[in-house]
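Just one protein chain is left out here, and the rest sit where they should.
Chain lettering (A, B and C) follows the sequence in which the chains are written, and residue indices restart at 1 in each chain.
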Amino acid sequence: MIAGKRKLKIVLGVIGSDVHAVGNKILENVLTEEGFKVINIGVLSPQEDFINAAIETAADLIVVSSLYGHGEIDCRGMREKCIEAGIGDMQLYVGGNLVVGKKDFTEVKKIFEEMGFNRAYPPGTSPQQLIDDIKKDFNIK
Amino acid sequence: MIAGKRKLKIVLGVIGSDVHAVGNKILENVLTEEGFKVINIGVLSPQEDFINAAIETAADLIVVSSLYGHGEIDCRGMREKCIEAGIGDMQLYVGGNLVVGKKDFTEVKKIFEEMGFNRAYPPGTSPQQLIDDIKKDFNIK
Amino acid sequence: MKNIRWEEEEFLKKRKEVLKSWPTGSQVDLEESINYHRAIPKNKVSKWVLKKAKNEGRTLTQPRAGVALIDNHIELLRFLEKEGMADLLPTTIDSYTRLNKYEEAQKGIEESIRLGRSMLNGFPAVNHGVKACRKVCESVNVPVEVRHGTPDSRLLAEITLAGGFTDFEGGAITYNIPYSKNVPIETSIRNWQYVDRLIGYYQDNGVSINRESFGPLTGTLVPPCISHAVSIAEALLAAAQGVKSISVGYGQCGNLIQDIAAIKLLSIITEQYLKEFGFTDILLTTVFHQWMGGFPKDEAEAFAVISWGAAAAGLGGATKVIVKTPHEAYGIPTKEANALGLRATKQILNMVKDQKLKEIELIEKEIDIIKEETKSILEAVLNLGKGDIAIGLVRGFEAGVIDIPFAPSRFTKGKIIPVRDDHGAIRFLNIGNLPFSKKIRNFHKKKLEERGKVENRKPSFKMVVDDIYAISKGYLVGRPENK
Partner (left out) sequence: MKNIRWEEEEFLKKRKEVLKSWPTGSQVDLEESINYHRAIPKNKVSKWVLKKAKNEGRTLTQPRAGVALIDNHIELLRFLEKEGMADLLPTTIDSYTRLNKYEEAQKGIEESIRLGRSMLNGFPAVNHGVKACRKVCESVNVPVEVRHGTPDSRLLAEITLAGGFTDFEGGAITYNIPYSKNVPIETSIRNWQYVDRLIGYYQDNGVSINRESFGPLTGTLVPPCISHAVSIAEALLAAAQGVKSISVGYGQCGNLIQDIAAIKLLSIITEQYLKEFGFTDILLTTVFHQWMGGFPKDEAEAFAVISWGAAAAGLGGATKVIVKTPHEAYGIPTKEANALGLRATKQILNMVKDQKLKEIELIEKEIDIIKEETKSILEAVLNLGKGDIAIGLVRGFEAGVIDIPFAPSRFTKGKIIPVRDDHGAIRFLNIGNLPFSKKIRNFHKKKLEERGKVENRKPSFKMVVDDIYAISKGYLVGRPENK
């Protein structure tokens, strides 16, 4: 990030009844080191917690992780809830192991994009990829 | 075999430039133990050696092994050579790893049957299967 | 709360409450279930199959598997029995059920029916009820175990045991700390005492249900002494409630010497503690989990990780090995992928089963280390509990003398930080509040200095992150580039 500028604020968490904590801890670590301001709401987080945290901190981006396979159910309606809460144009990224089973990712991507996520990532995406995309989307050099 | 009856005579060998000796040794052992008379011409045997051995011993059956992948080239014309040699109705079996590569066996089987082999077997066929089929074809109980 | 056997009255009172927490609870009739169990043939009862394997020195295979709908789940298990030659079968429970969210599980069932594919990551046994469970268990010819990750599994236990399962995984610590954020240890101990007492009740009536502790915890660089201490504690908790068939588990570290040492020691030291506390008539068996951390995406590489785990399990003499699949990095495996993992595992097990690795000083030394560490932890825990392991666990976690790395729970300090040494064995970068002797502390320090020197960097959290990724990137030790 360009020094002196306002830090990009990212709400980070693992959605639903998902307890996979390791990737979350690493993402917090890496995003923070990159210079972002990370609000990590951790595992077992309902949609509401993401949205409340984003509103409270006036965040720029919500990064949702879902590892355990219920991502499709857990993420449904999240965009609508954002709209209701008045942050309808919030950037929403989602990644992890989004659906149950090993599936062709183009299909999975479509499902999540139709749900209103701006970006959806396949299993094992590296944090660097995420950082690169954030910089692209938020015009950070 | 039914005791007292003439023993079924089988010419056994590995065709072409093939040196895989282990399966051949085991087949000789198993077929002999089963009570057949085995004439084993061993590895590196050209078509002619099979046919000559069959004529010399008045054999009932030729069992060709091909492991190394050149089976398709090596076996071509064998039926024709049998006909020329006056043993046109000789039973010809072939087995091993008949073609180069892992292929759908129904296709391979067709190739060898069209060449005039009475039976063709996929990789790793057990000697017991061979014995069962011999007994069926030669009406041995 | 103490580690003593619950009074019958207290137990029966609680049962009424528990069974009311979801409609299917009313399907449970304990006396009828006991009779049902009595009729199950021995080859379908975990305890007997485990006992036989233990006596013969064989290592059994077991997959993880569970889908939302009953018929699909049965098809899945049958497939794994036939095509995977699984010696033991599982029924893995979905994550909503694990958190007692039966309504969401119900939604998952309905969605799965609607979309024609499993929308749940496991089998929602509570929603399906007793009869469905029996149908599942009856449809195969080997024992079936309930595998989950449920801090409060009282209703799940009631329904699945009535449903004919003969093995139940979990424990107050192993199914709390890695699986929840806000459940106090005291609560999960109480809830698991209930489960253990329920199994003890079956046992009192001549029905053996095996209780397995979930050794791998967070699956992420867990040092053997941590999981050993926890496993032993859970064994003592179960035994106190009258459980007589116990399996203790361990998740592969990846260093062969450490893995063999750990699994060998696990059975010896658990037996010792059980004996020390007066439990002498328990069948104790061990479970080895193939690598529980992040897997490589490439299936060939995954096969290698699976095979390496199978080798350690077999050479270490575990009673059973829990098998991963070539789909691990992606998602719940198809039944075919699951069977592939099982078959690869069985091939290795059969190839190593007659091989004895004896007279290996390195293993003996490693055993001594893990033993001393484990004993220090348990001693401190028992001291804090004034000899009572239940109280000791609550206070011990509070004090951090027992601690679990990378856990979501706020009831473990999370101060310890594990990292690999130069040979890939898991050591401590930060010992947190663990009550280790100076000798042990120095041991770890020296080990990490050794690695630091080779990699020309100070041991740090960066090294830990590298280790977390290492196996998924094709290595055991997470070296910096070009090392």
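Here, a contact is a pair of C-beta atoms (placed from the backbone, for glycine too) under 8 Å apart; a residue touches a chain by one contact, two chains touch by 3 or more.
Keep in mind that what you see is a predicted model, and the values were worked out from it rather than measured.
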item: Contact set of the excluded chain (shown chains only); value: B, C
item: Touch criterion as defined above, residue of C:Glu301, C:Glu372, C:Glu398 or C:Glu449 at the omitted chain; value: C:Glu301
item: Footprint left on subunit C by the chain that the document does not show; value: 254-257, 296, 298-301, 303-305, 307-308, 310-311, 315, 339-348, 350-362, 422-424, 471, 474-477
item: Where the missing chain touches subunit B, by residue; value: 16-19, 21-22, 25-26, 29, 42-44, 68-70, 72-73, 97, 99-103, 123-124
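Here is the rule we use: only the chains that are shown with their structure count from here on.
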item: Graph class of chain-chain contacts, one of line, ring, star, complete, other; value: other
item: Greatest separation from subunit C - chain, by CA centre; value: B
item: Length of the line joining the C-alpha centres of subunit A and subunit C, rounded to whole Å; value: 30
item: Length of the line joining the C-alpha centres of subunit A and subunit B, rounded to whole Å; value: 65
item: Between subunit B and subunit C, centroid-to-centroid distance (C-alpha), Å; value: 54
